[in-house]
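A single protein chain has been omitted; all remaining protein chains appear in their positions.
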Amino acid sequence: MKASKNTKKAGILSRMGYELALVAFLLVWFLFMGIMKPSFLTLNNIVTVLTRISEVAIIAVGMTVVIIAGGFDLSVGTVMAIVPVVIGICYGNGIPFGLAVVLGVLAAVVIGIINGILIAKARFQPIIGTLATMTALRSIIYVLTEGKPVSTFPKGYDQLAHGSFLGIPIPILILIAVIVLFQWIMKSTKYGRFIYSTGGNPKATNIAGISVDRITILVYVVSAVLSALAGIIFSSRLISASPDAGTNTAFDVVTAVLMGGTSINGGQGNILGTMLGILILNFIINGFNLLGINAYWQMIFMGVVLLLAIGYDAKRRSGFAISSLFRRKNSDA
Amino acid sequence: MAETLLKLTGITKEFPGVLALNKVQLDIKEAEVLALVGENGAGKSTLIKILTGALGGWSGEILWKGKPLKVNHPWEAQQAGISTIYQELTLCPDITVAENVFLGREPKKHGAIDWAKMNAMTAEVLEKLDVHVAPTEKVGRLTVATQQLIEIARALTMNAQLIIMDEPTSSLSEHEVSTLMRIVKDLKANGISVLYISHKFNEIFEISDRISVLRDGEYIGSVNTEDAKLDDVLVMMVGRTVNIRFKERTNKIGDVIFAVENLTTAGAFEDLSFELHEGEILGVSGLVGAGRTEMARAIFGIDKSDSGAITIGGKKLPMPRSPKEALKLGIGFLPEDRKEEGLVLLMSVQENSTLTALAKNRHNTVIHSKQERSLVEEYVKKLTIKTPSIEQLTRNLSGGNQQKVVIAKWLASESKILIFDEPTRGIDVGAKAEIYDLMNELVAQGYGIIMISSELPEVIGMSDRILVMHEGRSAGIFEKDAVTPEEIMSYATGADRN
Amino acid sequence: EEPAAQPAATPAAEDKDTSSEEPKASDDAQKSAADREPYKIGIVVKQMGAPYFDYAAEGAKKAAKDYNAEIISYTGPSSEDVNQEITFIEDLITQGADAILVSTADSTAIIPTINKAMEAGVAVFTFDIDSPDSDRLFCVTAGNSEESGAAIGESLVKLVEEKGQVALLTGGLGSETLNRRLDAIKGVLSKYPDIEVVATEACDDNFEKCVSQVENLIQTYPDLKAVAGVSSVNPPAAAMAIQSANKTGQIMSIGIGMPSQCSEYIDAGVIPELTLWDPGVMGYDAVAAAVNYMDTGKLPQNNEDYGEYGGKLIVEDNGTVGYIPSIIFTKENVHDYDF
Partner (left out) sequence: MKKEVAAKTQRSAGQSFKRALINTPELTIVIFIFLISIFIGIQSDSFFSGTNLLNISKQIAVNGIISVGMMLAIIAKGVDLSVGSMVGLICVIAGSFIKMGLPAWAVLLICLAAGAVCGGINGILIVRLKVKPIIVTLATMNIFRGITYVYSGGKWTTNLPKDFLFFGNGVVPACILVLVLILFTMIMKYTQFGRHVYAIGSNEDSAKLAGIRVDKTKVMVFMASGILTGLAAMIFIGRTGAIQPTAGAGYEMDAIGAAVLGGVSFLGGKGTVYGTILGAILMGLILNGMTLLKISANYQGLITGLIIILALLLDTARAIYQERGKGQ
C-alpha cells in the first residue's frame, strides 16, 4: 500500500474540517448580524443568549453521548420537566431542600436506568423505548401537578440561574464545567473509548470483553442526569416548574447534535461540535428575533440551515457537489 | 487466439491518503480463466469494484468487446454481461434465498413477481452447487459458508459472459471448493470467461489459464499458468522470496493450561471435551457448519451453552457467561469475521489495539496516551502491521493488516489462551507466513492456541494435535503425525462411520 | 404606577374631567403623537398559529396606525412554551422595543422576565392572560381565566336546565389558562347537584383527536347532554362529532371559540352559545393604552374610550386591569363578526 505523505494531515483535517466550517459560519453570521443590528454584538445580548442556552446545551451534551453510543433519547425534555416538579413538591411538603434535590436527581437516575434497561436488555428501539417512557412521564407530571406550575422553592433558589460569579452567570459556568468534564471523559478515559466503540460496533465491543449493556445503560443515565441538571437550572430561572416544560426540547437538541457532526448511526461525533450546533441554532434564532422575523419563517430557515450544514458535511465525507442535486445519472463518488 | 473480451488500461484510483491503484492494466480473453493475485491491499478488490461500477472517482479506460464501457452503477455492469461475486458477502439477510439469487432480476408473470418460478429456478441452481437449503429460507439464518455458495448461485444465474470471483472460497472448505472448481471449468467450456481472485495457489494453478499480478496498486505482469512456477509468481507478488513451507516447532509442550468438559448446546454441538497444553496449537478441523465457530463462541461466553465446564490453571469453573468473564480468565478470541466482530472499523489502529487491555484492568480509568502510543507502536512493529500511521482508521487497512490488528488486540490483553477462528481467512501468502511465524513465536512463549481452520494444509502444518468435528460432535483428537489428510476428511465427513 | 394609585387624577394634557372627555384625550394623544417618532411595540403571544392571536395582532396593527406606533414584531412559540416566550421578550428588550405586550403561558414563570424588561425601561403590558404579581403596568383582557370559565359554566347550567350529564374538553393538560377555566367551570357546576361532570378529556389541541374523544364520549355516556370546551379547538371539534353522530339537538357543544370557526355549527344549532370577546379589540386597546401611557404617563382610566373600533375599557382592580366586553355568540349575532 502506498501511503501518500500527507495521510496524517489529511486525517486530522477531515476530522477538524467540519467544526472549522461551523466556526466560520458562526463568525460570518456574527459579522452579518453585527452590520444589520448593532445591538446583536453587544455583550449584553451575547451573555443573555449564552445564559438562555445553557440548559439545552447541557442536555445536548448528554444527547451527544447517547447518540455516539448508538442510541437516541426522546425523553430528555420530560426528565427536565419532572425533576424540578419532584423537587418542588417534596420541598413544598416539608422535605428539606437538599434532600428534595437528591430525590429529584435520584428520580432522573431511575428514569435513565429504565430507559437503558428497556433498550439494552429488552432490546427496544431507542426511539420507541424513550418515546414510551416520555409519554408515561409527562402523564405522571400531570398527575403530580394537576397541570399547575409548581413554585414552592426556597428563597434564593433563583440565584442559581440569575446569580453570577466573577461577572459570569452561574449557568454558563455550570455549562462550561459540564463540557470540560465530558470532553475529558469522552477523549481521555476508557469509558469514553467504550462509548465510541459501543456505537461503532457493539458486537466487536462485546467480544473485546466490554459489557455493551452496561455502557448503554450508563449513557442513558448520563443523559437523564444532565437533563435533571438542566431542569434544575431552568426552574431556578423561572422560580417555577411548569408541567409543560421541555415539550420541544428533544427535537431541538437532536437538531443541534446532528448539526454538530455527530453521526446518527453512532460511533462518531464530539461534544464541541454539538456546542457549535447549539450556538449556531440559537444565535440564528436570536438574530431572526432582532430582525423581527416571525416564528413561521424561523422554522423554515432552521430546516434549511440544518440541510445545508449536514449536506456540506456529507459532501466533505463523500465529495458530492451541489450540482449532483440536479445531475441525472448518479455516481457513487 | 481468442478475442479479447475485456481490456482495462491506465486505471488509477486514490483514496484519501492511499494510492490504491496506479495506471493498472488488465485484459481477459473470451473463454479464459484469468487469475488475479496480489498481497492484501494490492488493489484487487478495488479494481473489481471499479470495473463493476461499485466505485467511482477513478480515471482510466475500460474496453468491453472493443467498445468503451460506461459503468456508474453495478446494474449497468450486469446489463453489459458482467456478473460479480464480491469479496464481502453481498446478500440481504432478511429476505429469502431465492430473492437474493434473483435480486433485481425477479422473474415476472403479467407484472407480478412469479414466486413459484423464482423458487423453482433457485432450487435448480442450488442443486447444481449441491447446497441443500430451501429457496424460501431467510438468508440471515444460514452459515457464512452457505451464504457464500448462494452468492455463487446468483452469479451463475445471470448468464453473463464474464464472471468475476473475488476470493469466493475464503469461507469454504475442501468439499465446496472442489465443487466450485468443477463449475468454473464448466463455465470455461461454455465459452464464459472468469476473473478469479484468490490467495490459495492450489486453486489458481488448478483452474487458471493466465495469472496477472498486482503489487502496491501497480500492475506487475502476467504469466501463462502452465509455464509459471509458484515461486516466480510469489516474487512478482511480494517483491522478495517468501517461504510458505510450514516450519517445524521445537518448543516443548508444557502441562494442561485449559480444558473443556462435556460442552453442549442443543442443535449446535454436543459433549465436546478436550485439553489444551501450554505451548501447544490445537487445530480444530471439520466441514463447514460443523459447529466449530459456535463452540468457540460458547467457550468465550458469547453464546450461552446448555452445559459444560472449563478448567483453567487447575481450577474447574463454569462456562464464562460473557466475553468479559472469559477475558478476565485470560482467554482471547479472534473471531471468524474480522469486519463484523473483530474490529471497530471507525476506530483507529491505536484505539482498536488497546480495547481489550482497557477492558481488562479495572484500575486507571484515564488513558495515558503516551503509554498507549508506545504500546501500539511496539505491536505495529512486532506484527509488521502495514499502516500509514496508528491513527489510520482500521476500515482503510487491507485484510491481512486488519487481522494483525485483531491479534495485537488480544496480545495486549495478555490472554495466554487464544482461540483463533479462521485466522488466515482471506489473507495473502506473505501475511499468512507472518501470522504463522507469529503463532509459532507465541506458543514458544508458552501461549496455548486453539486454531479453527477450514484449510486442511494449515491445520496439519500448524497443529500439534487436531480435533476433528463432525456435525457438532468430536470425531476424535489426533496427534498430528498420527493422521493423514484423507483420514481427517473421512472423519470430518463422517465417512468413517459408514 | 402613580396614576394608577389615584384614578381620579386628571391627565396632564388638559384640566378637564377625564370621564367626560376621553375622545379628546385620545385626539390629544394623537396630536402629540404626530410630532414624535413612532413607538416600537413588540407583541409576544402564548401560541403562534392560533387564529385568536392573529386577530389580536390585526387589531394591534390597526391601533398602531391610529396612534402612530409600529409593531416591530408579533411572535410566539408554535406550541405553548413559556421558555420560548421569555426568549422572545429578552430579544425584544435587546431590540430596543419601547413597549412589549405579552399574553403569557405561565403567569408565575414569566414574572422575572417581565420585571427584567420593566427595569430595562420597557413598558410591559399584559393582554389576554395577565401576570398580576409581576411589575407589568397594566393588563387588557376580557376577563381572567376564572371569569371566562365561570361564564361558560353559567351558560352550561342554563342550557342543560340545571340537570344532566356534561363532559368537559380541554387542550393541553399543562396549560395554566385552560386549567383555571376548567376549575372555574367545575366551581360553578358544583353548585348544582343534578349536574354530573362525567369526564374531562384533553386533546392536546389536536382537532382530530378531539373529534375522536367526543365520539367516544357519546358512545360511553348515552345520556350526555352537553360538552363544554375551554380551548377554541374544542367546540367546533365537538360539534363535528355530534353532527356526524346525528345527535344534533340531543347534545350541545359550547365553550370558548372563534365565531368564524363555529358559525356553521351555530347555524345548525349544534352550538347554541359560544363565549368569546373580540381579540381584535383587545389587541387594539392594549396598543392604544400602551401608546397613551408612553405619551402621557397615564394608564387608562375607567371608561377610557378608544374610539369606534376600540370601544370603552372598564378599568378595575384598582386601575391595573382593563376589561373589554365578553360576547356570547348565537344564531342571531354570529354573522356580525368577522373573526
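Lettered A, B and C in written order, each chain numbered from 1.
Rule of thumb we're sticking to: a contact is a pair of C-beta atoms (placed from the backbone, for glycine too) under 8 Å apart; a residue touches a chain by one contact, two chains touch by 3 or more.
Source: prediction; values computed, not measured.
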Visible chains in contact with the missing one: A, B, C
Of B:Ile163, B:Leu187 or B:Ala268, the one touching the omitted chain in the full complex: B:Ala268
Candidate in contact with the missing chain, chosen from B:Asp27, B:Glu106 or B:Glu275: B:Glu106
Selected from C:Ser212, C:Gln250 or C:Asn303 as touching the chain missing from the view: C:Ser212
Of A:Asn44, A:Gln125 or A:Gln159, the residue in touch with the unshown chain: A:Gln125
Touching residues on chain B - with respect to the absent chain: 52, 54, 73-75, 77-78, 84, 86, 89-95, 99-100, 103-106, 111-113, 141, 154, 265-268
Touch list for chain C against the chain that is not drawn: 48-51, 54, 78-79, 170, 173, 198-202, 204-209, 211-213, 215-217, 219-220, 222, 236-237, 240, 244-245, 258, 260-264
Contact set of chain A toward the excluded chain (per top definition): 118, 122-125, 127-129, 131-140, 142-143, 146-147, 251, 254-255, 258, 264-265, 295-304, 306-307, 310-311, 314, 317-318, 320, 324-325, 330, 332
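The rule is simple: only the chains that are shown with their structure count from here on.
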Chain whose mean Cα position lies farthest from chain A: B
Middle chain, criterion being Cα centroid separation: A
Comparison of A-B and A-C by number of C-beta pairs in contact, larger one: A-B
Interchain centroid distance [CA atoms averaged], chain A/chain B, Å: 42
Chain A and chain C: spacing of chain centres that average the CA atoms, whole Å: 36
Residues of chain B engaged with two or more neighbouring chains: none
Sites on chain A at which at least two other chains make contact: none
In the complex with chain C, residue positions of chain A that touch it: 37, 39-40, 42, 44-45, 48, 52, 141-142, 145-149, 151, 158, 162, 234, 237-240, 242-245, 247-248, 285-286, 289-290, 292, 294-296, 299
Chain A-facing residues of chain B, complex: 14, 16-20, 22, 41, 54-57, 72-73, 216-217, 300, 302, 322-324, 326-328, 333, 335, 340-347, 351, 355-356, 358-360, 365-367, 369, 386-389, 391-393, 398, 409, 413
Footprint of chain A on chain C - complex, ascending: 48-49, 72-83, 86-88, 90-92, 94-96, 105-106, 108-112, 172-176, 179
